[in-house]
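Missing here is one protein chain; the remaining ones are kept as they sit in the complex.
Our next item is subunit A:
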């Protein structure tokens, strides 16, 4: 184990990841509709500032500004030929900031979904998906990313394609999915289903888990689902700072720094090792999270009731795991030969 993340994991029993990228960049003046990745080239100072703000708030790991940096997403901006360049520079800027931190900080090369639906339901073939992820992975590797960080995935097929691509790039990686539909991913995968997918991979990630989705409570229910399976692999929790609320013509996330501090400590008690935020999580949230993780003792594994008491209710009654799993499909009246 020679990568920076595995080394950190050996010396510490929890690590803090970063917060939001999109929310922060919009605050810095990113115009809706533009590809954030273009800023790696056009506004490198702002991207350095973004990375630095996570490091200064106490993050041990931060994600590069390359989430939409695959050919399929960049094509929407006519920038599909710039995959290598935008990812490489996104990682190089991260390398600079991490190396100047004065303590070990991991540069995680962010890789988001292609946004396409995979065959046979949709148009994206496994081969094309692997090719796209591989191209992005090579760019991040060239820029000096320590690990690759797959996130916000909903289809197991896409997760597998990325794993294969990262093997081709010979890079260690982490990968999280987004559980936003009644406790499952959009494609219907439960926390247990994801854990099974991960453990069957030829090239499994260093750590796996959940990001984004619907608020902090739901995310912790998913983490409890992972840890109940007794898998050794470290679990990642990167939840949103509450839920977006529309008020007086503008939008804000309703999670306060204090709530996110509570969330961070609970996430650790739920069994997560790598804890961070996602949409709406700003440096002030991260500071409180770091402080809480450093000063507060570990507690027992919380119950679902304790989570809702501290963080608010769940978005759905069940998440498709355990005894009260979702009702079964209609029985077919007949079968065909």
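The rule is short, and it goes like this: a residue touches a chain if its C-beta (ideal position, glycine included) is under 8 Å from a C-beta of that chain, and two chains touch if they have at least 3 such contacts; residues count from 1.
Throughout what follows, contacts and distances are computed from a predicted model.
The chain absent from the displayed complex carries the UniProt protein name "Methionine synthase", chosen from "Peptide/nickel transport system permease protein", "Methionine synthase", "ABC transporter ATP-binding protein" or "Long-chain-fatty-acid--CoA ligase".
Touch with the chain that is not drawn comes from one residue among A:76, A:100 or A:304, which is A:76. Here the missing chain is touched by one residue of A:28, A:168, A:187 or A:201, and it is A:187.
Mapped onto subunit A, contacts with the missing chain fall at residues 26, 31-33, 35, 68, 73, 76-77, 113, 115-117, 120-122, 155, 180-182, 184, 186-188, 244, 246, 249, 251, 316, 320, 326-330, 332-337.
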